[in-house]
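Note that one protein chain of the assembly has been removed; the remaining protein chains are unaltered in position.
The first chain written gets the first letter, and so on, giving A and B; residue counts start at 1 in each chain.
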Amino acid sequence: MTPPGTESQTRKIILTGLWRDNPIFKQVLGICSTLAVTNLVLNTIVMCVALVFTVALSSASVSLLRSITPRNIRMMVETLIIAFYVIIVDILLKAYWPEMSANLGPYVGLIITNCIVMGRCEAFGNSNPPARAFLDGAFSSLGYSFILLIIATFREVLGMGTFAGLAVPFFSGPAWDKWIIMVMPPGAFFMLAIVIWVFRSIQIRLEAKTK
Amino acid sequence: MREKRWFPILYMFLVTAFFSSIIIGFASVTRGRVEANEELAFERAVLEVVPGVSGANLSNAEVHPRFAEMVEEPTASSGGAYLVKRDGHIVAYALPFSGQGFWAPIGGILGIEADRKTVTGIAFYEQNETPGLGAEIVKPPFRNQFEGKVLATQGKPLGMKRPGAELDDSTVHAITGATQTSTRLDGIINTALTEWQSKVGKEGTRS
Partner (left out) sequence: MNLGAEIWQAVTVCVAAVFTQNILLAYFLGLCPFIGVSREVKTAFGLGLAVIFVMTATTLLNWLAYRYVLQPLGLEFFRFILFIVIIAAFVQFVEMAIERFSPFLYQQLGVFLPLITVNCAILGASLFMVIRDYSFIVTIGYGLGSGIGWFLAIMAMAGIRQRLANERIPAGLQGPGITLIIAGLMALAFIGFTGVLQGR
């Protein structure tokens, strides 16, 4: 039976990733590379899976090597590991799902510069055992993903009347005049701003209550 | 050993070599698949512009045999277009075109009848434009416009007009809200067509 100490540690990691230090509305990190694909829910799901895969495994790998990696080349090694996982994802997509690979374009490669990946590796992977680093990476990117999915849902439903390619009643019918702006870049900016506003406001209110 | 000056360099080298070899191995294993995917997309696009063959409905396994059966490589006299033949007679020309779209390269096939001026259709094997806007070029409403159009002998072989404008035999409507993609596509198609027309002549005899 696991001692209670480790159990609440895991819970802490999960909560931190998903809510307390959510990469998007709390830290506002790493949005550039994924905002572009939020116009379609399916593309966002694939991108987020790629991200969770990359962050979790990179953090775990960095953790595995942390005792033998010299300090001064630490960041280069982290970048190399992150690039490794990203390239694997890129190759997998090109070979087994070429339309999706074309849809995501260079944005898969840009996961490498996504501040979240490097951030988790530096902040957690370097100083924690692999299993915990994996969890932390996974839940941080899940926290990020769930926000992106919210944005993508609004963008696709309001802008195209579909959700993951399937027609949504009312929104795909003639009564709804599709909001083209949601399909274009400004829509992404506005949607992200609104989502940040909502979650931040909730967070601020909750923090004020517990003070 | 960590403190030795050469250790970081050696470490970096080993780590790079280790990860790189995995990637290289991975890439070579999947290389065949990647190329096969691209070939399949291209062949399917060619079949989609052939009248009578509903290329879009063929299963992946059927595409290549059909292609091999009906389509021939371009010759000097076809000006770079693939030749679609039935019983030894040319039924249509499949002219590939490619160029830069708004987000990524656009590649497609324009089908032209044996008379070298009537368009049978247009299909895309590669595009990555904005879904809902530029990407609508692959959908039937846009593509169907091309069927039956006639290549103009003066000026642009095929023109794109803004939605709502009056059309003639050689013009189609652009996509609302997708000015960039439409303009680029217009340029790509017409560059390919003009070059092709200069090589094979504008109105030809049946061969």
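By definition in this document, contacts are C-beta pairs under 8 Å (C-beta built on N, C-alpha and C of every residue); 3 or more make two chains touch, one makes a residue touch a chain.
Predicted, not measured: the structure shown is a model, and the values here were computed from it.
Novice: Among A:Leu18, A:Leu110 or A:Ala123, exactly one should touch the missing chain; which is it?
Specialist: With A:Leu18, A:Leu110 or A:Ala123 as choices, the missing chain is touched by A:Leu110.
Novice: Of the residues A:Ile13, A:Leu65, A:Ile87 or A:Cys121, which one touches the chain left out of the display?
Specialist: In the full complex, the listed residue that touches the missing chain is A:Ile87.
Novice: Mind pulling the chain A residues that touch the left-out chain?
Specialist: Chain A touches the chain not shown through residues 28-33, 35-36, 76, 79-80, 83, 86-87, 90-91, 105-106, 109-110, 112-115, 118, 181, 184-190, 192-193, 196-201, 204.
Novice: Considering the entire assembly, which residues of chain B contact the chain that has been omitted?
Specialist: Residues of chain B in touch with the missing chain: 20, 23-24, 27, 100, 102, 104-105, 179-180, 183-184, 187.
Going forward, only the chains that are shown with their structure count from here on.
Novice: Taking the mean of the C-alpha atoms as each chain's centre, how many Å separate chain A from chain B?
Specialist: 33
Novice: Could you pull out which chain B residues touch chain A in their complex?
Specialist: Answer in residue numbers: 2, 7-8, 11-12, 15-16, 19, 22-23, 26-27, 30, 33-34, 37-38, 41, 103-104, 126-128, 130-133, 177.
Novice: Which residues, counting only chain A, touch chain B once they are in their complex?
Specialist: Against chain B, chain A makes touches at 39-40, 65, 68-70, 72-73, 76-77, 80-81, 84, 87-88, 91-92, 94-96, 98, 102-103, 105, 159-160, 178, 180, 183-184.
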